[in-house]
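All protein chains of the complex are present and in place, except for one that has been dropped.
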Amino acid sequence: MYSRAYKLAVAIPPLLWVTLFLLVPYALLLSYSFWTVSSGTIMRQWNLENYRDLGRNWMYLQVLFRSMKIAGAVTMLALVLGYPLAYYLSFHAGARKDLLYQLVIVPLWVSYLVRGYAWKTILGSDGVLNGFLQYLHLVREPVGFFLYSPFAVVLVLTHIYTPFTLLPIYASLEHIPRHLVEASQDLGASPRVTFWRVIFPLSLPGLLAGATFAFVLTLGDFLAPLLVGGASGIMISNIVVSLFGAAFDWPLGAAISVCIMLLVLGMLFAVERTEKKWTFT
Amino acid sequence: MDLHVSGQSSVRRRFGWLATYAAGVFAFLYLPIVVLILYSFNREGVGGFPPRHLTLDWYRMLASDGAILDAVVNSLLVALAAVAIALALGLPAALALDRVAFPGKALFRRLVLLPLILPGIITGLSLLMLAVFAGMKLSLLTVIIGHGTALISVGTTEISAGLQKMDRAQEEASLDLGASYWRTFWRVTLPNLRLPLVAAGLLIFTLSMDEIAVSFFLIGRDNTLPLEIWGRLRRGLTPEINAVSTIIFLASVGLILVWYRLRTRS
Partner (left out) sequence: MSIQNRDTHLTQPQEAPKAPEKAAAGEPLLQIRSVAKSFGPRTVLRDVSLDVAPGEFLTILGESGSGKTTLLRLIAGFERPDTGEIWMGGERLDRLPPHRRQVNTVFQHYALFPHLSVFENVAYGLRAQGVAKAEIAQRVEQALAMVKMSAYAGAAPSKLSGGQQQRVALARALVNRPLLLLLDEPLSALDANLRRQMQWELKMLQREVGITFLFVTHDQDEAMALSDRIALLRAGELEQIAAPREIYNRPSTAYTAQFVGQTNLLRAEVVDGVARWGAFSWPCEGRPGPATFSLRPEHIRLVSPADPDDQQTVRFLATIGQQTFCGDTDLIEISCADGRVLQVRTPSRRILEGQCAFAFSASDAVRLHDAEES
(Lines give C-alpha, C1' and ligand atoms only; values in the text may rest on other atoms or scores of the structure.)
Protein backbone atom coordinates (compact mmCIF):
# COMPACT_ATOMS: atom_id res chain seq x y z
CA MET A 1 0.00 0.00 0.00
CA TYR A 2 2.87 2.40 0.71
CA SER A 3 4.84 3.78 -2.20
CA ARG A 4 8.48 3.04 -2.75
CA ALA A 5 9.48 6.60 -1.94
CA TYR A 6 7.62 6.41 1.36
CA LYS A 7 9.35 3.19 2.30
CA LEU A 8 12.79 4.56 1.45
CA ALA A 9 12.12 7.78 3.32
CA VAL A 10 11.23 6.01 6.57
CA ALA A 11 13.80 3.22 6.35
CA ILE A 12 16.98 4.93 5.17
CA PRO A 13 17.64 7.57 7.86
CA PRO A 14 17.30 5.31 10.90
CA LEU A 15 19.20 2.56 9.13
CA LEU A 16 22.10 4.87 8.36
CA TRP A 17 22.19 6.37 11.83
CA VAL A 18 21.97 3.05 13.62
CA THR A 19 24.65 1.58 11.40
CA LEU A 20 27.01 4.49 11.97
CA PHE A 21 26.42 5.02 15.68
CA LEU A 22 25.59 1.53 16.92
CA LEU A 23 26.73 -1.17 14.55
CA VAL A 24 30.11 0.39 13.75
CA PRO A 25 30.90 1.19 17.41
CA TYR A 26 29.98 -2.31 18.55
CA ALA A 27 32.11 -3.69 15.73
CA LEU A 28 34.95 -1.41 16.85
CA LEU A 29 34.63 -2.71 20.38
CA LEU A 30 34.95 -6.22 19.03
CA SER A 31 37.96 -5.26 16.91
CA TYR A 32 39.73 -3.58 19.82
CA SER A 33 39.40 -6.74 21.85
CA PHE A 34 41.66 -8.48 19.28
CA TRP A 35 44.28 -5.73 19.31
CA THR A 36 47.05 -5.09 21.82
CA VAL A 37 48.59 -2.15 23.54
CA SER A 38 52.30 -1.68 23.63
CA SER A 39 54.12 1.13 25.47
CA GLY A 40 51.13 3.42 25.38
CA THR A 41 50.02 2.92 21.78
CA ILE A 42 47.41 0.60 20.42
CA MET A 43 48.74 -1.94 17.94
CA ARG A 44 46.23 -3.00 15.34
CA GLN A 45 47.49 -6.55 15.07
CA TRP A 46 44.88 -9.27 15.34
CA ASN A 47 45.45 -11.77 18.12
CA LEU A 48 43.73 -13.53 21.00
CA GLU A 49 46.18 -12.31 23.66
CA ASN A 50 43.56 -10.40 25.67
CA TYR A 51 41.22 -13.34 25.94
CA ARG A 52 44.13 -15.55 26.98
CA ASP A 53 44.97 -13.00 29.67
CA LEU A 54 41.42 -13.14 30.95
CA GLY A 55 41.56 -16.91 31.16
CA ARG A 56 44.92 -16.87 32.93
CA ASN A 57 44.31 -14.11 35.42
CA TRP A 58 42.19 -15.32 38.33
CA MET A 59 41.43 -11.82 39.48
CA TYR A 60 39.16 -11.13 36.52
CA LEU A 61 37.24 -14.36 36.88
CA GLN A 62 36.89 -13.75 40.60
CA VAL A 63 35.47 -10.28 40.09
CA LEU A 64 33.19 -11.54 37.35
CA PHE A 65 31.99 -14.25 39.68
CA ARG A 66 31.39 -11.73 42.44
CA SER A 67 29.50 -9.48 40.02
CA MET A 68 27.26 -12.35 39.08
CA LYS A 69 26.72 -13.18 42.75
CA ILE A 70 25.75 -9.58 43.45
CA ALA A 71 23.52 -9.51 40.38
CA GLY A 72 21.91 -12.77 41.50
CA ALA A 73 21.30 -11.44 44.98
CA VAL A 74 19.84 -8.21 43.67
CA THR A 75 17.59 -10.15 41.32
CA MET A 76 16.29 -12.40 44.08
CA LEU A 77 15.68 -9.49 46.43
CA ALA A 78 14.00 -7.43 43.73
CA LEU A 79 11.68 -10.35 42.98
CA VAL A 80 10.93 -10.99 46.63
CA LEU A 81 10.09 -7.33 47.11
CA GLY A 82 8.53 -6.66 43.73
CA TYR A 83 6.37 -9.70 43.08
CA PRO A 84 4.15 -9.51 46.17
CA LEU A 85 3.75 -5.78 45.68
CA ALA A 86 2.81 -6.25 42.02
CA TYR A 87 0.38 -9.01 43.00
CA TYR A 88 -1.15 -6.83 45.69
CA LEU A 89 -1.51 -3.91 43.26
CA SER A 90 -3.06 -6.02 40.55
CA PHE A 91 -5.45 -8.14 42.61
CA HIS A 92 -6.10 -6.54 45.97
CA ALA A 93 -5.48 -2.81 45.77
CA GLY A 94 -9.09 -2.08 44.81
CA ALA A 95 -9.88 1.54 44.05
CA ARG A 96 -6.43 2.78 45.05
CA LYS A 97 -4.79 0.70 42.35
CA ASP A 98 -3.98 3.50 39.93
CA LEU A 99 -2.65 5.80 42.62
CA LEU A 100 -0.45 3.09 44.12
CA TYR A 101 0.83 2.12 40.69
CA GLN A 102 1.85 5.72 40.09
CA LEU A 103 3.62 5.66 43.44
CA VAL A 104 5.71 2.72 42.22
CA ILE A 105 6.57 4.56 39.02
CA VAL A 106 7.71 7.73 40.77
CA PRO A 107 10.98 6.34 42.19
CA LEU A 108 11.69 4.97 38.73
CA TRP A 109 11.77 8.47 37.37
CA VAL A 110 13.93 9.74 40.19
CA SER A 111 17.57 10.02 39.32
CA TYR A 112 19.74 6.96 39.82
CA LEU A 113 22.39 9.15 41.28
CA VAL A 114 20.03 10.82 43.71
CA ARG A 115 18.91 7.48 45.04
CA GLY A 116 22.43 6.15 45.32
CA TYR A 117 23.48 9.32 47.06
CA ALA A 118 20.55 9.14 49.46
CA TRP A 119 21.67 5.70 50.57
CA LYS A 120 25.14 7.02 51.12
CA THR A 121 23.83 9.62 53.52
CA ILE A 122 21.82 6.95 55.28
CA LEU A 123 24.48 4.27 55.58
CA GLY A 124 27.61 6.36 56.27
CA SER A 125 29.41 6.08 59.60
CA ASP A 126 28.13 9.54 60.54
CA GLY A 127 25.00 8.94 58.49
CA VAL A 128 21.33 8.85 59.32
CA LEU A 129 21.15 5.19 60.25
CA ASN A 130 24.06 5.39 62.65
CA GLY A 131 22.68 8.61 64.04
CA PHE A 132 19.35 6.92 64.53
CA LEU A 133 20.87 3.90 66.26
CA GLN A 134 22.92 6.11 68.55
CA TYR A 135 19.89 8.24 69.26
CA LEU A 136 18.09 5.12 70.43
CA HIS A 137 21.24 4.10 72.34
CA LEU A 138 21.31 0.79 70.48
CA VAL A 139 24.96 1.28 69.60
CA ARG A 140 27.59 3.41 71.19
CA GLU A 141 30.07 3.63 68.32
CA PRO A 142 29.02 4.21 64.68
CA VAL A 143 28.71 0.96 62.74
CA GLY A 144 31.22 1.00 59.88
CA PHE A 145 30.20 -1.93 57.74
CA PHE A 146 26.94 -0.43 56.48
CA LEU A 147 28.77 1.51 53.81
CA TYR A 148 31.58 0.40 51.50
CA SER A 149 30.68 -3.27 51.33
CA PRO A 150 29.02 -5.69 48.92
CA PHE A 151 26.03 -5.43 51.25
CA ALA A 152 25.69 -1.73 50.49
CA VAL A 153 26.00 -2.38 46.75
CA VAL A 154 23.27 -5.02 46.90
CA LEU A 155 21.04 -2.76 48.98
CA VAL A 156 21.39 0.24 46.69
CA LEU A 157 20.96 -1.74 43.48
CA THR A 158 17.95 -3.58 44.90
CA HIS A 159 16.40 -0.27 45.74
CA ILE A 160 17.08 1.03 42.26
CA TYR A 161 15.95 -2.00 40.27
CA THR A 162 12.95 -3.21 42.27
CA PRO A 163 10.54 -0.90 40.39
CA PHE A 164 12.11 -2.06 37.08
CA THR A 165 11.45 -5.65 38.09
CA LEU A 166 7.95 -4.91 39.23
CA LEU A 167 6.73 -3.33 36.01
CA PRO A 168 6.75 -6.39 33.71
CA ILE A 169 5.42 -8.57 36.54
CA TYR A 170 2.58 -6.17 37.08
CA ALA A 171 1.89 -6.02 33.35
CA SER A 172 1.68 -9.80 33.07
CA LEU A 173 -0.55 -10.03 36.15
CA GLU A 174 -2.83 -7.40 34.66
CA HIS A 175 -3.08 -9.44 31.47
CA ILE A 176 -4.41 -12.50 33.26
CA PRO A 177 -8.10 -12.67 32.36
CA ARG A 178 -10.05 -12.35 35.60
CA HIS A 179 -12.56 -14.96 34.50
CA LEU A 180 -9.78 -17.55 34.80
CA VAL A 181 -9.45 -16.69 38.47
CA GLU A 182 -13.21 -16.88 38.85
CA ALA A 183 -13.28 -20.21 37.02
CA SER A 184 -10.66 -21.55 39.43
CA GLN A 185 -12.68 -20.40 42.44
CA ASP A 186 -15.82 -21.81 40.86
CA LEU A 187 -14.11 -25.16 40.54
CA GLY A 188 -13.50 -25.14 44.26
CA ALA A 189 -9.88 -24.02 44.44
CA SER A 190 -8.83 -22.06 47.52
CA PRO A 191 -7.13 -18.67 47.03
CA ARG A 192 -3.80 -20.35 47.71
CA VAL A 193 -4.38 -23.04 45.08
CA THR A 194 -5.71 -20.45 42.64
CA PHE A 195 -2.57 -18.41 43.09
CA TRP A 196 -0.12 -21.26 42.65
CA ARG A 197 -1.98 -23.14 39.91
CA VAL A 198 -3.36 -20.27 37.84
CA ILE A 199 -1.97 -16.84 38.63
CA PHE A 200 1.65 -17.64 39.25
CA PRO A 201 2.19 -19.82 36.14
CA LEU A 202 0.56 -17.22 33.93
CA SER A 203 2.73 -14.45 35.37
CA LEU A 204 5.98 -16.32 34.70
CA PRO A 205 6.84 -14.44 31.47
CA GLY A 206 6.63 -11.16 33.37
CA LEU A 207 8.62 -12.54 36.25
CA LEU A 208 11.28 -13.73 33.85
CA ALA A 209 11.44 -10.38 32.09
CA GLY A 210 11.68 -8.56 35.43
CA ALA A 211 14.41 -10.86 36.67
CA THR A 212 16.36 -10.39 33.45
CA PHE A 213 16.13 -6.62 33.78
CA ALA A 214 17.46 -6.71 37.32
CA PHE A 215 20.24 -9.16 36.59
CA VAL A 216 21.53 -7.54 33.40
CA LEU A 217 21.35 -3.98 34.68
CA THR A 218 23.12 -4.93 37.88
CA LEU A 219 25.79 -6.95 36.15
CA GLY A 220 26.89 -3.97 34.07
CA ASP A 221 26.66 -1.40 36.84
CA PHE A 222 29.83 0.44 37.80
CA LEU A 223 28.45 3.45 39.64
CA ALA A 224 27.01 1.87 42.76
CA PRO A 225 30.29 0.07 43.57
CA LEU A 226 32.19 3.35 43.22
CA LEU A 227 29.61 5.14 45.32
CA VAL A 228 29.01 2.72 48.16
CA GLY A 229 31.00 -0.43 47.38
CA GLY A 230 34.52 0.27 48.53
CA ALA A 231 37.34 -2.08 47.62
CA SER A 232 35.41 -5.23 48.46
CA GLY A 233 32.42 -4.15 46.38
CA ILE A 234 34.27 -3.81 43.08
CA MET A 235 32.41 -5.29 40.11
CA ILE A 236 33.50 -6.34 36.65
CA SER A 237 32.53 -3.05 34.99
CA ASN A 238 34.75 -1.17 37.43
CA ILE A 239 37.68 -3.09 36.05
CA VAL A 240 36.69 -2.09 32.54
CA VAL A 241 36.46 1.54 33.64
CA SER A 242 39.91 1.45 35.19
CA LEU A 243 41.38 -0.26 32.13
CA PHE A 244 39.99 2.53 29.99
CA GLY A 245 41.16 5.14 32.43
CA ALA A 246 44.35 5.11 34.39
CA ALA A 247 45.52 1.63 33.36
CA PHE A 248 45.15 2.49 29.66
CA ASP A 249 44.67 -0.99 28.31
CA TRP A 250 41.75 -0.45 25.94
CA PRO A 251 42.11 -3.79 24.18
CA LEU A 252 41.87 -5.74 27.43
CA GLY A 253 38.96 -3.55 28.57
CA ALA A 254 37.28 -4.18 25.22
CA ALA A 255 37.78 -7.92 25.65
CA ILE A 256 36.08 -7.85 29.06
CA SER A 257 33.28 -5.74 27.59
CA VAL A 258 32.81 -8.28 24.81
CA CYS A 259 32.59 -11.01 27.44
CA ILE A 260 29.95 -9.07 29.39
CA MET A 261 28.10 -8.44 26.17
CA LEU A 262 28.14 -12.10 25.17
CA LEU A 263 27.01 -13.11 28.65
CA VAL A 264 24.11 -10.67 28.50
CA LEU A 265 23.11 -11.55 24.95
CA GLY A 266 23.30 -15.26 25.71
CA MET A 267 21.07 -14.75 28.70
CA LEU A 268 18.59 -12.68 26.73
CA PHE A 269 18.49 -15.32 24.04
CA ALA A 270 17.80 -18.06 26.57
CA VAL A 271 15.18 -15.95 28.30
CA GLU A 272 13.45 -15.14 25.04
CA ARG A 273 13.14 -18.82 24.23
CA THR A 274 11.90 -19.71 27.70
CA GLU A 275 9.45 -16.86 27.66
CA LYS A 276 7.93 -18.13 24.42
CA LYS A 277 7.50 -21.53 25.99
CA TRP A 278 5.80 -20.04 29.03
CA THR A 279 3.47 -17.76 27.14
CA PHE A 280 0.11 -19.34 26.54
CA THR A 281 -1.92 -16.54 25.07
CA MET B 1 -13.25 -1.43 54.57
CA ASP B 2 -16.15 -1.55 57.01
CA LEU B 3 -18.47 -1.36 54.02
CA HIS B 4 -17.57 -4.83 52.88
CA VAL B 5 -19.81 -7.79 53.48
CA SER B 6 -18.49 -10.50 55.72
CA GLY B 7 -17.25 -12.80 52.95
CA GLN B 8 -15.13 -10.11 51.46
CA SER B 9 -13.77 -8.86 54.74
CA SER B 10 -12.54 -12.35 55.53
CA VAL B 11 -10.68 -12.21 52.26
CA ARG B 12 -9.34 -8.84 53.35
CA ARG B 13 -8.16 -10.29 56.60
CA ARG B 14 -6.49 -13.15 54.87
CA PHE B 15 -4.65 -10.71 52.64
CA GLY B 16 -3.97 -8.29 55.44
CA TRP B 17 -0.40 -9.50 55.72
CA LEU B 18 -0.01 -8.87 52.02
CA ALA B 19 -1.13 -5.26 52.38
CA THR B 20 1.31 -4.85 55.25
CA TYR B 21 4.11 -6.32 53.18
CA ALA B 22 3.21 -4.02 50.28
CA ALA B 23 3.33 -1.05 52.64
CA GLY B 24 6.75 -2.23 53.79
CA VAL B 25 8.06 -2.34 50.22
CA PHE B 26 6.71 1.14 49.62
CA ALA B 27 8.48 2.34 52.76
CA PHE B 28 11.73 0.82 51.49
CA LEU B 29 11.30 2.51 48.11
CA TYR B 30 10.53 5.90 49.63
CA LEU B 31 12.78 5.93 52.69
CA PRO B 32 15.88 7.29 50.93
CA ILE B 33 13.87 9.93 49.09
CA VAL B 34 12.25 11.14 52.28
CA VAL B 35 15.58 11.22 54.09
CA LEU B 36 17.11 13.13 51.23
CA ILE B 37 14.43 15.81 51.18
CA LEU B 38 14.40 16.11 54.95
CA TYR B 39 18.15 16.61 55.24
CA SER B 40 18.22 19.20 52.49
CA PHE B 41 16.62 21.49 55.06
CA ASN B 42 18.88 20.45 57.93
CA ARG B 43 21.35 23.09 59.09
CA GLU B 44 23.80 20.55 60.43
CA GLY B 45 24.02 19.02 57.00
CA VAL B 46 23.82 15.34 56.19
CA GLY B 47 23.93 12.67 58.83
CA GLY B 48 23.05 12.64 62.48
CA PHE B 49 19.64 12.03 63.91
CA PRO B 50 17.20 13.55 64.25
CA PRO B 51 17.46 16.52 61.87
CA ARG B 52 17.15 19.61 64.02
CA HIS B 53 17.36 23.12 62.65
CA LEU B 54 15.49 23.87 59.46
CA THR B 55 17.24 26.11 56.99
CA LEU B 56 17.17 27.08 53.33
CA ASP B 57 20.90 27.78 53.32
CA TRP B 58 21.74 24.88 51.09
CA TYR B 59 19.29 26.07 48.47
CA ARG B 60 20.79 29.56 48.69
CA MET B 61 24.25 28.14 48.21
CA LEU B 62 22.98 26.24 45.22
CA ALA B 63 21.56 29.35 43.58
CA SER B 64 25.00 30.95 43.61
CA ASP B 65 26.91 27.86 42.56
CA GLY B 66 28.02 28.62 39.03
CA ALA B 67 29.28 25.13 38.22
CA ILE B 68 25.98 23.51 39.14
CA LEU B 69 23.98 26.07 37.18
CA ASP B 70 26.20 25.56 34.13
CA ALA B 71 25.75 21.84 34.47
CA VAL B 72 21.97 22.24 34.61
CA VAL B 73 22.03 24.27 31.40
CA ASN B 74 24.27 21.69 29.74
CA SER B 75 21.99 18.87 30.82
CA LEU B 76 18.90 20.64 29.52
CA LEU B 77 20.66 21.24 26.23
CA VAL B 78 21.73 17.61 25.93
CA ALA B 79 18.29 16.30 26.93
CA LEU B 80 16.43 18.47 24.43
CA ALA B 81 18.80 17.53 21.63
CA ALA B 82 18.52 13.87 22.60
CA VAL B 83 14.72 14.10 22.46
CA ALA B 84 14.95 15.68 19.00
CA ILE B 85 17.32 13.02 17.67
CA ALA B 86 15.62 10.04 19.28
CA LEU B 87 12.17 11.08 18.06
CA ALA B 88 13.32 12.18 14.60
CA LEU B 89 14.86 8.72 14.10
CA GLY B 90 12.60 6.66 16.33
CA LEU B 91 9.48 7.64 14.42
CA PRO B 92 10.72 6.59 10.96
CA ALA B 93 12.30 3.52 12.53
CA ALA B 94 8.95 2.50 14.03
CA LEU B 95 7.21 3.16 10.71
CA ALA B 96 9.84 1.17 8.83
CA LEU B 97 9.57 -1.75 11.25
CA ASP B 98 5.80 -1.63 10.93
CA ARG B 99 5.42 -1.41 7.17
CA VAL B 100 8.62 -1.88 5.19
CA ALA B 101 10.22 -5.22 4.40
CA PHE B 102 13.97 -4.64 4.07
CA PRO B 103 16.97 -6.94 4.33
CA GLY B 104 18.35 -7.15 7.86
CA LYS B 105 15.08 -6.09 9.44
CA ALA B 106 15.31 -8.63 12.26
CA LEU B 107 18.86 -7.51 13.01
CA PHE B 108 17.85 -3.85 12.90
CA ARG B 109 14.98 -4.46 15.31
CA ARG B 110 17.34 -6.00 17.84
CA LEU B 111 20.18 -3.58 17.25
CA VAL B 112 17.98 -0.57 18.00
CA LEU B 113 16.96 -2.09 21.31
CA LEU B 114 20.48 -3.08 22.39
CA PRO B 115 21.40 0.16 24.18
CA LEU B 116 18.32 -0.30 26.33
CA ILE B 117 19.23 -3.86 27.25
CA LEU B 118 23.03 -3.82 27.35
CA PRO B 119 24.77 -2.20 30.30
CA GLY B 120 25.30 1.48 29.56
CA ILE B 121 29.03 1.07 29.91
CA ILE B 122 29.21 -0.99 26.71
CA THR B 123 27.35 1.54 24.60
CA GLY B 124 29.38 4.33 26.16
CA LEU B 125 32.69 2.62 25.49
CA SER B 126 31.77 1.68 21.93
CA LEU B 127 30.86 5.26 21.11
CA LEU B 128 34.04 6.48 22.75
CA MET B 129 36.00 4.19 20.46
CA LEU B 130 34.11 5.56 17.46
CA ALA B 131 34.87 9.12 18.53
CA VAL B 132 38.57 8.33 18.94
CA PHE B 133 38.60 6.38 15.70
CA ALA B 134 36.98 9.26 13.81
CA GLY B 135 39.23 11.80 15.54
CA MET B 136 36.24 13.58 17.09
CA LYS B 137 36.90 15.77 20.13
CA LEU B 138 34.87 14.80 23.16
CA SER B 139 32.31 17.48 24.00
CA LEU B 140 28.63 17.93 24.66
CA LEU B 141 28.11 17.02 21.02
CA THR B 142 29.46 13.52 21.56
CA VAL B 143 27.24 13.20 24.64
CA ILE B 144 24.24 14.33 22.57
CA ILE B 145 24.99 11.76 19.88
CA GLY B 146 25.39 9.11 22.58
CA HIS B 147 22.12 9.93 24.33
CA GLY B 148 20.24 10.34 21.06
CA THR B 149 21.46 7.00 19.75
CA ALA B 150 20.90 5.08 22.97
CA LEU B 151 17.40 6.50 23.38
CA ILE B 152 16.16 5.85 19.82
CA SER B 153 15.13 2.55 21.38
CA VAL B 154 12.70 4.32 23.69
CA GLY B 155 11.21 6.34 20.85
CA THR B 156 10.86 3.31 18.62
CA THR B 157 9.30 1.16 21.33
CA GLU B 158 6.74 3.74 22.42
CA ILE B 159 5.82 4.75 18.88
CA SER B 160 5.60 1.13 17.71
CA ALA B 161 3.13 0.48 20.52
CA GLY B 162 1.15 3.51 19.35
CA LEU B 163 1.18 2.23 15.77
CA GLN B 164 -0.13 -1.14 16.92
CA LYS B 165 -3.06 0.56 18.57
CA MET B 166 -3.72 2.85 15.62
CA ASP B 167 -6.43 1.74 13.23
CA ARG B 168 -4.72 1.07 9.91
CA ALA B 169 -7.97 1.99 8.15
CA GLN B 170 -7.33 5.59 9.24
CA GLU B 171 -4.50 5.95 6.78
CA GLU B 172 -6.33 3.96 4.15
CA ALA B 173 -9.30 6.29 4.51
CA SER B 174 -7.04 9.29 4.04
CA LEU B 175 -5.46 7.90 0.87
CA ASP B 176 -8.88 6.79 -0.30
CA LEU B 177 -10.12 10.36 0.05
CA GLY B 178 -7.38 11.56 -2.26
CA ALA B 179 -4.70 12.71 0.20
CA SER B 180 -1.12 11.97 -0.87
CA TYR B 181 1.23 9.89 1.30
CA TRP B 182 2.92 13.04 2.55
CA ARG B 183 -0.38 14.69 3.41
CA THR B 184 -1.61 11.49 5.04
CA PHE B 185 1.50 11.38 7.20
CA TRP B 186 0.99 14.93 8.46
CA ARG B 187 -2.78 14.95 8.72
CA VAL B 188 -3.52 11.45 9.97
CA THR B 189 -0.46 9.42 11.02
CA LEU B 190 1.19 12.11 13.11
CA PRO B 191 -1.96 13.34 14.93
CA ASN B 192 -2.77 9.73 15.76
CA LEU B 193 0.69 9.28 17.24
CA ARG B 194 0.66 12.51 19.22
CA LEU B 195 0.31 10.82 22.56
CA PRO B 196 3.05 8.20 22.18
CA LEU B 197 5.30 10.93 20.78
CA VAL B 198 4.80 13.14 23.81
CA ALA B 199 5.13 10.21 26.19
CA ALA B 200 8.32 9.07 24.47
CA GLY B 201 9.63 12.62 24.51
CA LEU B 202 9.09 12.99 28.25
CA LEU B 203 10.63 9.61 28.95
CA ILE B 204 13.66 10.33 26.77
CA PHE B 205 14.05 13.73 28.40
CA THR B 206 14.02 12.25 31.90
CA LEU B 207 16.35 9.40 31.02
CA SER B 208 18.79 11.78 29.38
CA MET B 209 18.72 14.20 32.31
CA ASP B 210 19.67 11.30 34.56
CA GLU B 211 22.09 9.44 32.30
CA ILE B 212 25.59 8.77 33.61
CA ALA B 213 27.07 5.60 32.14
CA VAL B 214 27.19 6.77 28.52
CA SER B 215 28.00 10.39 29.40
CA PHE B 216 30.79 9.18 31.66
CA PHE B 217 32.82 8.11 28.62
CA LEU B 218 31.78 10.76 26.13
CA ILE B 219 32.00 13.92 28.20
CA GLY B 220 34.44 16.67 27.32
CA ARG B 221 35.17 19.71 29.44
CA ASP B 222 31.54 20.73 30.09
CA ASN B 223 29.82 18.59 32.68
CA THR B 224 26.22 17.49 32.64
CA LEU B 225 24.40 17.75 35.95
CA PRO B 226 24.68 14.08 36.93
CA LEU B 227 28.40 14.11 36.18
CA GLU B 228 28.89 17.33 38.14
CA ILE B 229 27.11 15.75 41.09
CA TRP B 230 29.08 12.58 40.58
CA GLY B 231 32.33 14.48 40.71
CA ARG B 232 31.40 16.14 43.98
CA LEU B 233 30.12 12.92 45.52
CA ARG B 234 33.50 11.35 45.05
CA ARG B 235 34.98 14.17 47.06
CA GLY B 236 32.52 13.79 49.93
CA LEU B 237 29.00 14.53 51.06
CA THR B 238 27.65 18.03 50.84
CA PRO B 239 24.13 19.06 51.80
CA GLU B 240 24.07 21.19 48.68
CA ILE B 241 23.64 17.96 46.78
CA ASN B 242 20.63 17.09 48.89
CA ALA B 243 19.15 20.37 47.78
CA VAL B 244 19.85 19.80 44.11
CA SER B 245 18.58 16.24 44.38
CA THR B 246 15.37 17.42 45.98
CA ILE B 247 14.86 19.82 43.10
CA ILE B 248 15.53 17.04 40.59
CA PHE B 249 13.04 14.87 42.44
CA LEU B 250 10.35 17.51 42.36
CA ALA B 251 11.01 18.17 38.68
CA SER B 252 10.70 14.42 37.98
CA VAL B 253 7.42 14.21 39.85
CA GLY B 254 6.21 17.25 37.94
CA LEU B 255 7.04 15.57 34.65
CA ILE B 256 5.24 12.40 35.69
CA LEU B 257 2.16 14.40 36.58
CA VAL B 258 2.24 16.06 33.15
CA TRP B 259 2.64 12.71 31.51
CA TYR B 260 -0.13 11.17 33.58
CA ARG B 261 -2.52 14.00 32.83
CA LEU B 262 -1.82 13.61 29.13
CA ARG B 263 -2.50 9.92 29.30
CA THR B 264 -5.74 10.15 31.20
CA ARG B 265 -7.01 13.00 29.05
CA SER B 266 -7.09 10.89 25.91
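Order as written gives the chain letters A and B; numbering starts at 1 within each chain.
Following the convention adopted for this analysis, contacts are C-beta pairs under 8 Å (C-beta built on N, C-alpha and C of every residue); 3 or more make two chains touch, one makes a residue touch a chain.
Being a predicted model, the structure only gives us computed values, none of them experimental.
Colleague: Report, in label order, the displayed chains that the undisplayed chain touches.
Modeller: In the entire complex, chains touched by the missing one are A, B.
Colleague: Give the residue, chosen from B:123, B:142, B:160 or B:174, that touches the chain omitted from the document.
Modeller: B:174
Colleague: Pick from A:3, A:45 or A:102: which residue touches the chain that isn't shown?
Modeller: A:3
Colleague: Applying the definition given at the start, please give the residues of subunit B touching the unseen chain.
Modeller: That gives, for subunit B, the contact residues 167, 169-170, 172-181, 183-184, 187-188, 191-192, 194.
Colleague: Given the full complex, what residues of subunit A touch the hidden partner chain?
Modeller: 1, 3
In this text, only the chains that are shown with their structure count from here on.
Colleague: Would you kindly tell me how far, in whole Å, the mean C-alpha position of subunit B lies from that of subunit A?
Modeller: Roughly 16 Å, centre to centre.
Colleague: Using the touch definition up top, name the residues of subunit A that touch subunit B in the complex.
Modeller: Contacts found on subunit A: 1-3, 5-7, 9-11, 13-15, 17-18, 21-26, 28-29, 32, 81-82, 84-85, 87-89, 92, 100, 102-107, 109-115, 117-122, 124, 126-128, 130-132, 134-135, 159, 162-163, 191, 216-217, 219-223, 226-227, 237, 240-241, 244, 250, 253-254, 257, 260-261, 264, 268.
Colleague: Applying the document's contact rule, which stretches of subunit B touch subunit A when the two form their complex?
Modeller: That would be residues 11, 14-15, 18-19, 21-22, 25-26, 28-33, 35-36, 39, 46-50, 88-90, 92-93, 95-96, 99-100, 102, 108, 111-112, 114-115, 117-123, 125-130, 133, 145, 149, 152, 172, 175, 181, 206, 209-210, 212-213, 216-217, 226, 229-230, 233-234, 237, 241-242, 245, 248-249, 252-253, 255-256, 260 of subunit B.
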